[in-house]
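As you look at this complex, bear in mind that one protein chain is not there, while each of the others sits in place.
To keep things simple, chains are lettered A and B as they appear, and every chain counts its residues starting from 1.
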Amino acid sequence: MSFLIPCPHCGNRPQPEFAYGGNIGDDPPGSMLDVLSEDLYFNDNTAGEQFERWFHRFGCERWIVIRRDTRTNQVSEGWEGVDAP
Amino acid sequence: MRLPRRDGETIDRDDRRTFTFDGKEVQAYAGDTIGSALYANGQRIFTRSFKYHRPRGLSCAAGNCAGCLMEVDGEPSVKACTRTVQGGEVVRSQTISGSLERDPMRVVDHVAGPVTPVGFYYRLGIRPKAAWPHIERMLRRMTGLGRVGEAPPKPHRADVEHRTAGVLVIGAGRSGQEAAARYAAEGRQVILVDERAEYASLAIDGVEVIAPGTALGVYEGRLVPVHADGLMHRIRAEKIVVATGSIDQPLLFEGNDLPGVMTPSAVRRLVGLWSIRPGTRAVVLAADEAGDEAARLLREAGTQVVETIDLRGVRPPKVKAAARHGLLAAVEIDGRKIDCDLLVASAGRQPAYSLLAQSGCSVRFDAEKGIFAPDQLVDGVEAAGSVTGEGAAVLAAAEGAGKRTFVCPCEDVTAKDLVRAVGEGFEDIEIAKRYTTVTMGPCQGRLCHLHSVRALARATGVGEAALGTTTARPPWQPTPLGDVGGRKLNPGKRTALHDANRRAGAQYVWTGVWRRPDHYGDAAAEIKAVHEGVGLMDVSTLGKLYVSGPDAEAFLDGVFPNRISTLKVDRVRYGIFNTDSGRIIDDGTIIRVGERDFLVTTSSGGVDQVYEAFLLWVAERKLAVDVVNVSGALSAVSLSGPKAREVLSRVTDVDVANEAFKFLDVRQGAVAGASALLMRIGFLGELGYEIHFPSTAAEHVWEALMKAGAEFGILPLGVEALKALRLEKGHIIVGIDTDSETTMLECGMGPMIAWDKGEFVGNEALGRMNERGADRALVGFTADDLPNEGTAVLVGGEVGGRVTSARRSAVSGQVIGLAYVPAAIGSEGSAFELDLGEGRRGGAKVHIGAFYDPDGERMRG
Partner (left out) sequence: MKDLLRPGRMWRTGLPLKKRYDVVIIGGGVQGLATAYYLAKNHGITDVAVLEKSYIGSGGSGRNTAIVRSNYRTPEGASFYQASLDLYDDLSAELDFNIMLTKRGVLSLAHSERALATATERASVNQKLGIDSRVIGLDEVRRRVPALNTSRDVTWPILGALIHPGGAILRHDAVVWGYARGADRRGVEIHPFTEVTGLDTSGDRVTKIRTPRGDIEAGTVLSATAGWSSGICKMVGLRLPMKTYVLQAFVTEPIRPLLVETVVSTQMRLYVHQTTRGELVAGAEAEPYPTYQGRSTLTFIESISRYLVELFPAIRDVSILRTWSGLCDVTPDYSPIIDRTPLANFIVSAGWGTYGFKAAPIVGVTLSKLIATNQVDPLIKPFGLHRFTDDRFISEAASAAMSH
């Protein structure tokens, strides 16, 4: 089992209860390639802290936002909703 | 060998047990381990080494080395020194190709040992190329430790318990006990774990003791699996105290792996726990107080300690152990030969910090003490006792590496091997480890990690601090797969009609997480029933989402590519759900039950993904929409066939006349007395109704329909009938006919898309693909030979696509199917070939539209 996710509705729960829903706030598409493709497929793949969405599939069945450091899987906080705080 | 009764011994002399070892009966007491009993019975050679087949014996008696690996009741590579005797075990020696005492493979040690330097095999067998497979096969036969598969494993418990702990203390030595008692006094919920059986009877107020139990690792979120006799405790701890102590490090000298060479801990345990005299004439080389204590205990046990040499603060003497018949017979110290059958030697103690390192703690080299010790701990993890490095120190190895000075006895890696590896350029610890395999054996580096780093440091001239350590990796003790995996547990979903289906003779298949009836004995009869009479299918596995609220219409227009806002109340429409990049995720129906109320059905496997995507869309746009997953609450059946109307009319109060309940109409009413939602759809190509109703009424509704249909020969339908019937209509099944790249445009569903309605999921990507045109098309085809699903489509001799579905039509007798073909030949009548395997090819022709009743008269009638 992996790290714990602080669900704002349910408290600290193990990661496998959740479904990953992608990160929020990648840089906007640049000019090097096609804008639509960049938006769809290209990403920052951040090594560090990022805001991301998770769905609490085996819990409250709600979308939440957490801040996670992808280098350590340390999760610093969880928020309700789907937008970065 | 057994001493008179001693205080503190763990054996119970009134409780005798026996087991067999290589066929011979061995006497033991309760409290003995297999290793201690064998030693008490005079057994000295316990196993042979991995590479050179050198004799090995009891050396640490504490589960820290691989000197005593044996097969116990079919379980290979058990550390005999820590496996408690239950009585009746069948124990066999392993890694031998003869007997323990006479192993013909020891020739490898005598002949090859000195001339097969590390890395030998990387230079061997390169030319001629044809030779290598033979050499490889020969090597395979020579290697491996334990056997499996000769006897079925004895069944034993393998369970998992999920636990939480306020404080988990690992290690029940003095510091561990103190920490446990302290936290318990503070009112914390404390669990104390130790791998040593002698702590089984330990009792501390307010502390739960698990012993023998092994903490296998420290995982993210302070999760510690503790393995105790077939039970895996998964303990999630608020705080972890690591008090794993320190481990006797072997002294490095020529012959240091011989049976008869022991660490002080082995003496302490042999005498203290099991009251066994370890030998008759002993030499002790003491590097710390543990060595001093061993000398004292030996004297107590009646062993003649012929010489004790204090290694502290002196120039390390040159030591060489000599063997007779594979056993220690004498030791040479600076050229002085002393006859002995026991040599107690250690270089000191190294903290057992592995669990700390796994938790993320950093480790540094303490040059003064010659040990690696934990440095920066992480939050929620404490260290107590000698694991911190307190009181631990290890002497540097003597100069001059011998040919048989084993740094890593598990892997038969010598000090000389390491020097040679450095000479070849393998200067870093990690890369040298991979080249020499040092530290990669069953002792998990307990005895060899420090020595190998120090040997490399010396050879490279780079300090230990700069060389660093290798990564600490779970598990801390080798653990059987069966115990780690626990019980077989693969939950599947069953519908509310599962039992009714089983009574009807269902043969089940997995469809995703669902167990569904594949057929009820005769799929062909089921298909025929639908075409000529009536069939009833359990479709409760469909996902069902209830969508309601003021923004429901706008929401559905946003998530589906077709226009939903024009759907009238009491009507149903087909819908496809796409990804942002325009690929098909799922399909289903949208049923309008009110101005602001819809029921959306999804495929059996797709509901979670669609539900989550729906909720995300709602949340992102802050829409006033409720999405409720009612998949489990509602069951559903589909009633199909020319007699469906007749059957339905007998159990419902809904007017089912064709003009009153048209194709794609939706009605609410009672079916067999249960409130139900009925819709007329035609996925199977005949007149058909899909009926949704509360799961609590499922069996009742099912049985009422079966009864009403009896006179028309109604049959229950399985998945196979569904696949065949829908194929006649050219309907796709998402996941069978689509892959992760399939778009609506490729499936001929482009006309469904309402391009002008503004933003919807996947609109930009689909728009771009629509402009440039699809590369491939999913089309129907007819063929002469029935291809396997997956068969390649050949166009001009090249692979141009594949068959996704194919059956022989029950109606026409023709082979029909769906296949991906290049878009250029995706029009009616285009010919292509099917690769039927073994060089055979078959002709096929594109067919656009349904194979059966292309105008849909039967389902509309």
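What we mean here is this: contacts are C-beta pairs under 8 Å (C-beta built on N, C-alpha and C of every residue); 3 or more make two chains touch, one makes a residue touch a chain.
Every value quoted in this text rests on a predicted model; they were computed, and no experiment measured them.
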Touching the absent chain when the full complex is considered, from B:Tyr435, B:Tyr520 or B:Phe598 = B:Tyr435
Note = By the document's definition of touch, the residue of B:Leu38, B:Leu58 or B:Leu145 touching the omitted chain is B:Leu145
Note = Cross-chain touch to the chain not pictured, restricted to B:Gly166, B:Gly206, B:Pro475 or B:Gly856, is B:Pro475
Task = Just name the one of B:Pro133, B:Gly391 or B:Gly843 that touches the chain not displayed here.
result = B:Pro133
Key: For chain B, residues in touch with the removed chain   = 50, 74-77, 115, 117, 119-127, 129, 132-133, 136, 139-141, 143-149, 152-153, 160, 217, 219-220, 223, 225, 234, 358, 420, 423-428, 430-431, 434-435, 440, 442, 444, 471, 473-475, 478-482, 484-490, 509-510, 581, 735-736, 739-741, 765, 768-769, 775, 788-792, 794, 798-799, 802, 804, 835, 837
Ask   = Since one chain has been left out of the picture, which residues of chain A touch it in the full complex?
value = 1-2, 15-16, 19-20, 23, 27, 30, 32-34, 37-38, 40-47, 52, 70-73
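Note that only the chains that are shown with their structure count from here on.
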Query = So how far apart, in whole Å, are chain A and chain B when each is placed at the average of its C-alpha atoms?
reply = 25
Note = Counting only contacts in the complex, chain B reaches chain A at residues 219-221, 223, 234, 236, 360, 580-581, 608, 612, 615-616, 619-620, 629, 764-765, 768
Key: Complex interface listing, chain A residues touching chain B   = 1-4, 14, 19, 21, 36, 40-41, 53, 55, 57, 61-63, 72-73, 81-83
